[in-house]
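Only a single protein chain was left out; the remaining protein chains are all shown in position.
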């Protein structure tokens, strides 16, 4: 008995919604409504230029910090990739191995599937390198006879389980007759791991902070805009607007704010990276010059813009969704 | 002829301002107005809890990033301080200088006013150090006779013009008879300079960005609040409020927003630093363990809170000052 | 069309502002609602527009029990009422045209239709030519008439007017009342809250009188 009148109400409600014309007309009207909301929200942003620019700058700062950190991680990874070559094994050959045998031995090593690279260092090269890098260079010149052995440096293949491969190779080399002593540059590995650990934790924390920041700023901006326009919302509700109708322009506003902030952030990030590029590469030149600053590629730029626009929409949706329920005409 | 009526108007204007009572009464009323604005703005923030918390979180993120960078620079400087000991001169003594004479020579060096520290490394110590750090450790064991000279490491006094002092000392040592060879660890110095240069530029850029960010966010928040309360501003103007009267609560709002954001930022920064402390010090332990993470000290905390509060006030002042002129009753 | 059955309404802070109200409006009927300031006229309108819910009794509008409809249905109910508010409730940052067009835009009318209807409504209240102006730049009476135009623009089956002539001169008040009569003659139910007793008494319609929340004459 109770269900019936409710049903009738619903039908009547729907009937008032249908404002003349057939299904196609309604669809067209609906499309018109969306297009209208999209462009009128853009027009509103443009007409309140000062306000929009301020909001966009605030958001752009957040987004550019987040993507700046992303670029930092990317460059760190590249750096870590370079440093991985330090994950090497040095084989000091016995004094009685001749130069020719040593060369042959190193050629053979290259055929080992676990080995990526082999570097042969003759006694003379070893001494030279030693002079250059040890800090005792000049002292070495005073030596009567070259005391250094032949060294073969082996870089293991990159694999999913680097440490195990390196360890296996190391155990294997220990038993090779030509080798006087095998040494793993373990300290480098440990240092690298520590650096990566610190960077990872720091970047995680900061990215989290910034992600929350961007969401908060968008949501806050939309919240304040909604608060500014609560009169409008109340009036629209009073003349029969549904929640969907009222939400739409805010969602589009969020979209535009996010999108333009993304564009601004791209400029900020690119500018910053360009300013930092020169000193960083100069610094890298002092080591081995293989490090180059990487920027955002095309796909990442696209992702950044999409994510910004999405964050803008999500932020505004959250606020609109929760506040609209509270905004009753009274 | 024209000046006169103007003068009269001004006097009358002043008279209407004096609303009964003497000078003391007016002073008290003025104090009351300020106290009222201070606490009513606080009350307003508390009553709109959700909005205030959002704004404060947004500001706190900005401030904590800025002070996070400050702490980063501080720690980098500490690190640079450690590395400065690399700015040293190594003296390789002639082979014929006996251990006793060498000791005497190094004692004498300590009396030089430009010298801060002198480290004596005997032939045996040199060999040991060499074994440990060179990566050729095991090869050295194979040596029949210790080929290394006695080394005296000299660290010049810190001064305003480090490079010149070091260079002077270096020239001086070259001529000392006991010294076979003097060597400056110039590569380290160059690297350090590059690192510091990159860090300095990066931190400058980011701090600038963040400083602008915090100002913008505060200004934007106050702008939106002002926009929200423009009705109130217009009405207050209509019943005879001066610009000063209207500005006051906004300035105090800015003060509170900045202050509370500073407090929140302190918690964020301290928390982040505590999380990062352990892995960083573990990393540093792998080198020489002399590096410890430094936080904000009492004075810096105070400065941070003051600057945040000040930024809040400045941001609100800028907006209020420029927008109030525009907000005419019509 | 509209039926109140022993309706009471209470604001928590002030107690009952409407007590045990019963009356009925037939479709196409026009009536006035009077009463002293604070008698409860606007509160009664809020009940009909579901801006508030009643604490006791039943309100039936166009066959629907307003106590039982859900929040999602409210917009569709409101589209079948033309509401004129005591404080106009105009959008200050939209032109007169956009203000009047709002109910049509919400209901999803096409552009040409909107333009035609808005012009017709503005013409009826004597504001043709002011479409491009903003409410702030209109006189009090002109704003009130924009509110009236918005209420009638989508030809709702019922018009609720809260003090529609408070800021109009006697001449214009008479014209607006005549406009409401025209609507009534084509079958629209009209309920008008007004203080203008001299005007009401000249027109021969039913008068509901509220006194401290109670219906004292009908």
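Order of writing sets the labels: A, B and C. Residues in every chain begin at 1.
What we mean here is this: contacts are C-beta pairs under 8 Å (C-beta built on N, C-alpha and C of every residue); 3 or more make two chains touch, one makes a residue touch a chain.
Keep in mind it's a predicted model, so treat the numbers as computed, not measured.
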Neighbouring displayed chains - absent chain, whole complex: B, C
Of C:8, C:42 or C:214, the residue in touch with the unshown chain: C:42
Sites on chain C contacted by the missing partner chain, in the whole complex: 11, 13-14, 34-39, 41-42, 86-87, 133, 137-142, 145, 162-163, 166-173, 195, 197-198
Absent-chain interface as seen on chain B, which is shown: 5-6, 8-10, 12-14, 16-17, 19-21, 25-26, 28-30, 32-33, 36, 231-232, 234-242, 245, 328-330
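Just so we're on the same page, only the chains that are shown with their structure count from here on.
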Innermost chain, where centres are averages of C-alpha coordinates: A
Separation of mean Cα positions, chain C and chain A [Å, integer]: 58
Computed distance of Cα centres, chain C from chain B, in Å: 64
Touching two or more other chains - residue numbers and ranges from chain B: none
